[in-house]
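Take a look at the structure set out below.
A single protein chain has been omitted; all remaining protein chains appear in their positions.
Presenting chain A:
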Amino acid sequence: MDIFLQQIINGLVVGSIYALIALGYTMVYGIMQLINFAHGEIVMIGAMVTITCINLLIGAGVNLPGPLLLLAGLLMAIPISMLLGFTIERVAYRPLRRAPRLAPLITAIGVSIVLQQVAMLIWGRNYRPFPQILPTTVHDFFGAAVTDLQIAIVILSLVLMAGLFWLIEKTRLGRAMRATAQNPEVAGLMGVNINTVISMTFIIGSSLGAVAGVMVAANYDQAHAYMGFMIGLKAFTAAVLGGIGNIGGAVVGGLLLGIIESLGSGYLGDLTGGFLGSHYKDIFAFVVLIGVLVFRPSGLLGERVAERA
């Protein structure tokens, strides 16, 4: 029982990170039907900038408690990611707005490769350890072990998601975003500035991605220039699982994928008599992706495709 609970908790932690990243994919897709494959790299750069910033502060002899150092790193990483997301859209996607859909998709893959290479030039090709600044207290939760970090990740994710829902449902910008997603031409006629809406979508998605990147690095104690690829692909899977373009779907898909992956890797060894171990956990995401694409291409909460027609 405690192993089961432990896997569920681990799954929720990883799942809420997936969900944060999946929101970035799904928001961009909802508004411009583009899969922004460079989003994983934003996540990576968010993690890298934070690590560098913390190390610099420690190197400069700043003596702050760990969580404050982390916060300082985040405050550095978020604006950089926002700027990066904004620039990518301006430089790589906007000129292709009226091009066939394949063109921006290939551009997105190109941007993703460029960012990986640039990151390697800056940070090298080795794993970067996450500085040991956070308390490692372990709490006992009905027989399962939970760290402060895990609690913080889940709570922060939930707060950010709630904030995003509020933004989209209750503010003028959110209303403009929804109108643009449903009918850009008419939204433009009503005075909605489509370019601003798209820029803001990238900026918001990128800032969530940066926070998620820091969570990944802190949770696994490391980061490296290629990390964006796998985490991006999994978050994309989560977005597709929930129904791409659907905000609630990204959250559900992320959490669900995290739990599936965690339970799957936890029991895979037992199920296969030790033939396959937990290091095969990555296959679950892609089995799920294939399953969704075959049996329910619109995702769990997806209905947008039919509506759009």
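In this section, contacts are C-beta pairs under 8 Å (C-beta built on N, C-alpha and C of every residue); 3 or more make two chains touch, one makes a residue touch a chain; residues count from 1.
Basically, contacts and distances are computed from a predicted model.
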Chain not present in the shown complex, as UniProt names it (candidates "ABC transporter ATP-binding protein", "Ferredoxin", "CoxF protein" or "3-oxoacyl-[acyl-carrier-protein] synthase 2"): "ABC transporter ATP-binding protein"
Which of A:186, A:271 or A:293 contacts the chain that the document leaves out: A:186
Hidden-chain contact residue, picked from the options A:57, A:111, A:200 or A:285: A:200
Sole residue of A:64, A:167 or A:300 that reaches the chain not shown, by the stated touch rule: A:167
Residues of chain A (touch criterion as defined above) contacting the omitted chain: 167, 171-173, 175-176, 178-179, 182-183, 185-192, 196, 200, 307
